[in-house]
Every structure is written in C-alpha cells, then in structure tokens.
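Notes follow once the structure below has been shown.
With one protein chain withheld, the remaining protein chains of the complex are depicted in position.
Chain IDs A, B and C follow the sequence of writing; residue 1 opens each chain.
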Amino acid sequence: MADEFEITDEMRAQFGVDGTPWTYEVTTTSVRMYARGIGSDDPIHYDVDFAKSQGFRSIVAPLGYIGTPVFLPGKNDPTFGFPRREGGPRLNIPFKGLLDGGTETEYLDVICAGDVLEETSHLADLKLRDGPRGKMLFVTNEAVYTDKATGKVVAKQKLTSIHM
Amino acid sequence: MTQVYFEDVAEGAEIAQLKKNCSTQQLVLWAAGSGDFYQIHYDKDFAKGTGLPGLIVHGALKNAFLGQLLHDWIGERGTLRKFGCAYRGMDYPAQDILCRGVVKKKYSDGGKHFVELDVWTENPEGKKTSPGTALVTLPSKS
Amino acid sequence: MADQMYFEDVKEGQELAPIKISPDKSQLVKFAAGSGDFNPLHFDEKFPMLKAMGLSDNIVHGRFKYAQVGRLVFAFAGYKGRVKKFGVNYRGMDMPNKEITVGGVVTAKRQEGGENLVDLDVWAQDVDGKKTTPGTATVALPSKG
Partner (left out) sequence: MTTAESVISDEMRAAIGVEHAAGVMEIENTNCRMFARSVGHTDAIFYDEAAAKARGYRGIVAPPGFLGTPIFKPGSGAGAPGETGGRGFAVPYKRILNGGTDYEYFPDAPDGDVICAGDTITARTKIAGFEEASGSLGPMLITRRETTYTNQHGKVVAKMYGTLIQY
C-alpha cells in the first residue's frame, strides 16, 4: 500500500543502470516544427544559411528540444513517442497519481539539425516526502545524449515525476 | 504479408477492406504529420464557429487512408502509380470510416501488369464520402 | 534577436526582457507536433482524465512552459552566448488562452574554468502573478575584453 511505501536498497541498487540505448534525430523539419510549437520566430531555428552565417553547423535546436526518438510501431509509446525499451530500472510504484515535477537540462554543446544522438537513460534519484494527502514519491530519471558522429556527450536531462 | 499477383485479380472483385475510426488524438497526429493545423479538425468551438456541427476528419487524411489501403494490398512487389479521391462528404471523429476498393480493369502493357481500381471511403450510413480511382502494377506469376 | 549581451554589461539584479504568450489550442497542437507529446490532456476537452483531475479545460504542457523559459534564456545568451544549464519545477497548472509571462533576473556573475558565467532565477507566471514554473539557469556570455 502507498502509505507503507518505503524506498528500499533494492530500488537504490538500480540507480545508474542504463536501459537499452535509443536513437534520437534532429532534422531541419523537426527543429522548425518545434520552433513553431513554442511560437519562436528567431531565424536561427528556421534559416539554414542564416544559422551558418552565425557560426552554427545548421539551424539550432530550441532549448528544451533534444531530438525526436526514432518511432517504430509497437516499440514506442503511441501517445508520447518515447521508446518502450528493454532493460533499465523497473520500479513497482503503488501510487496512482502522477505529475510532471520538473525538467533540468545541462548542455555540453549546441544541438543542431543533422545531429543524430544516442540516448541512454537511468534512474538517478528517489525521494519520499510527506505531502498534504500522504506520501509523495519523487522519481528522477537522467537521460544522457551522445552525438553519434563525435562520440561526445552533448546534453544531460533530468526528468522528475511525482507519484502520489 | 502475402503477395497478390496479377493472375489472382478479377475485374469486379473487391480488395481487402481497411477500417478506420479517428480519435481526436489521431486528428492531431495527422495535423503534425501533414502540417495542416486548420482548427476545424481539433478545436470544437472553432469548428462550430464556422457553421460545422463539430470536429471533422481531414479530407487529405481519408485520401492517405486510401493510400494505405492500396499500399497494403499491392504488397512488396506491387507499385502504386496513381491514387486520389474527391471530397464529397464529411466524416467525423469516433465514427467508422471504411476504406474500400474494387478492380475496374486489368491489362498488361510494355511488360507491366496494370490494375485500375475504384476506391472510396464510406461512412456508417454507407455513403461514399471520398470516391476516387487508383492505378497500380502487380507482379505476374509467369 | 536583440543585440549581443556581453558579460561586462550584466549586473546582479538585472531583469531579463520578459516574454508574454497566451497559447491557444492551435499553439498547443503545434507544440504536440513539435515535441511528440500527443497527450489529449492538452487538446481534447472531452478527455476523461480531465474530469478525473477535477479540471474543466485542457492544460498547457509543462514542457511548453519549460520551452518558453528556454526562449527567454536563449534570447538573453544571444548567438555568441551558450546556455549551460536550465531547469524548472512544475508547481501549478496553466490554462490555454491565459497569458503566461516568462521572466528572469540575474542572481550572480562569476568566472569559472575560463568562462564568464551568469546565474539566473527564471520563471513562468500566470495572470495572478503566481510563479507556476520557477527555476534557475546558467549562461556563459562572451567578454568584450
């Protein structure tokens, strides 16, 4: 039961264990669509020649966009598009409610159209707090994005979900 | 998927049907896939403001459904040459859209084996809301 | 894009030029298209989960607000600056067609590892002034020197 839920050593043992890697693609059309989606009219996100004139490889991915996961029917979530990959952490969470708690991105390089990234994701943190309606579990996953062409890590993103 | 051959096809015969039923989510997916963000397909109030009874399915989506019907029928070795439809009636979310096709004519020309079809989408009342035609080639057993 | 900001130009307590946006349903559908998040919570007013959550209308994607904070920080950094890090927490919901104001303020400047870093508090706030999406960011700016 949710009220008796405690974080166990077994759960903590899953910290840092990566699931199967997945490919994320950043393309000119995907960058432009994201830029339209956030209402930006900055030509750095739309005009390849302009972006190159400013010293970038191609149009720049807006902050918050780190590519689109390769979508394969049956292997990705049909609503959210994220991969349903094998391996990685499996938590048996007894809470019914779910909220998006927060997003934090660390950039080690600028992401541009044409980039093909390998994403690996692991459980980074678990925190249990007492909320007004009982226990709340904060689950933080960290995704690491590596440029397939250079082998360099370009971004790390932490996503926190709140289960209550 | 089994391959259909030119010899298997008879004029007047119906091809395997494809049934669709669009959720609001599918209409939004289509907006994303096609780049058509006209609000009559996902904003109920906007649609009603233009005099429509509610959200309607994009005509081009029904056209693409016919493309899928044909692609799935011709198999790996067939080619899709022509397809399309007229937009004659509206379809709505959460209602079946039945995609159908009937072989109109078959002929061989220049070593290729052509099949002409009538294709259409049909609403639950049996009305052809998107009638059209198609031309494909199929492989021959010989 | 405004003129390039340089490290020397920045003062602690300085406020960033705010972004105001009132996302309508069309904007949220375009964000679904751009982000790949097609959760009907954000565009289908008949989606059963809305009622279960006690909501009468669709809600703005948290990640949409995150991206607006991203626009703010990206504009502050300019093409020669680099955003090193930015993060937010989702503390409250925002509804479509209601104005969201995205703002930020410089909390510190420091030099580290050869970089000119500026720390910021950033947020998205609703029409009542409630910061529904508070966060922080760190930007590296070019120097005039």
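Here, a residue touches a chain if its C-beta (ideal position, glycine included) is under 8 Å from a C-beta of that chain, and two chains touch if they have at least 3 such contacts.
Quick caveat: nothing in here was measured; it's all calculated off a predicted structure.
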item: Chains on display which the left-out chain touches in the complete complex; value: A, B
item: Among B:Leu61, B:Leu98 or B:Leu117, the residue in touch with the chain that has been omitted; value: B:Leu61
item: Those residues of chain A which, in the complete complex, touch the missing chain; value: 25, 27-30, 32-33, 36, 40-41, 43, 46-47, 68, 70-73, 78
item: For chain B, residues in touch with the removed chain; value: 20, 26, 29-30, 32-35, 37, 59-61, 63-65, 67-68, 70-72, 76, 79-87, 130, 132-133
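Quick note on the criterion: only the chains that are shown with their structure count from here on.
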item: Chain pair with the greatest number of C-beta contact pairs; value: A-C
item: Cα-centroid distance, chain A relative to chain C, in whole angstrom; value: 17
item: Between chain B and chain C, centroid-to-centroid distance (C-alpha), Å; value: 42
item: For chain C, residues that touch 2 or more chains besides their own; value: 30, 32-33, 38, 40
item: Multi-chain contact residues (two or more partners), chain B; value: 25, 32
item: Chain C-touching residues of chain A, taken from the complex the two chains share; value: 30, 33-40, 42-44, 54-56, 62-65, 68-69, 78-82, 99-107, 110, 158, 160
item: Contact footprint of chain A on chain C as seen in their complex; value: 1, 21, 23, 27, 30-40, 62-64, 66-68, 70-71, 73-75, 79, 82-90, 135
item: Chain C-touching residues of chain B, taken from the complex the two chains share; value: 23-25, 28-29, 31-32, 37, 39, 42-44, 46
